[in-house]
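Complex shown without one protein chain; remaining protein chains in place.
And then chain A:
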Amino acid sequence: MDYVQQRVAQEAAKDGGASSGFFTPLNLILLAVVFYTTFSFLKPKTPLAIPKEEPAVVFRTFTPRTLLPYNGENNQPVYLAVRGRVFDVTRGRNFYGPGGPYANFAGRDASRGLAKGSFDEDMLTKDLDGPLDTLADLTRDELEAMAGWEERFQEKYLVVGRLVAVGDEDKEETKE
């Protein structure tokens, strides 16, 4: 308590009229606070920037040979073709990627396999430089099964290109 009494006495002894001007340090500090607050209120908000979208995939024309690398190995995307349309099935990597049950289809023309419901190696077209599988020998049921798969793919995955036989790359796309 001694200290308090001492200080009170000290302050009382001071001359009370010492600070009657405008530019006292206290006023300057307060003014600075006022200006800063006003400035920060008036400063336009920085417009919201959201990250740019993923760039769109460019539609490509594949041949069986150029499609081959897209089998999901070495961090490649997983593509497969059904009746000339190339689907990006990377999101279904667990099924179509390496080690998945459908891994044989990755980077290949999967039409025949999907139609026959078989995941075997012999469903794929062996000759990568030959003509595409015409699927002419498929039965009605098999074609229907394939159409069902195609429909599901269209709902779930993106069409990122078309598949043509080697030598047909420059031909115009046949519109359906």
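As a convention for this text, contacts are C-beta pairs under 8 Å (C-beta built on N, C-alpha and C of every residue); 3 or more make two chains touch, one makes a residue touch a chain; residues count from 1.
In this text, contacts and distances are computed from a predicted model.
S.K.: Please identify the absent chain by the protein name in its UniProt record; candidates are "Translin", "Adenylyltransferase and sulfurtransferase uba4", "General transcription and DNA repair factor IIH subunit TFB4" or "Peroxisomal long chain acyl-CoA synthetase 7".
M.R.: The missing chain's protein name, per its UniProt entry, is "Peroxisomal long chain acyl-CoA synthetase 7".
S.K.: Which of A:11, A:137 or A:170 sits in contact with the chain that's absent?
M.R.: Answering carefully, the residue with contact to the hidden chain is A:11.
S.K.: Thinking of the whole complex, not just what is shown, which of A:13, A:42 or A:136 touches the missing chain?
M.R.: Spelled out, the listed residue whose C-beta touches the missing chain is A:42.
S.K.: Provide the residue numbers of chain A that touch the chain removed from this figure.
M.R.: The missing chain touches chain A at positions 7, 11, 14, 18-22, 24-27, 29-31, 33-34, 37-38, 41-42, 44-45, 47-50, 52-60, 158-160.
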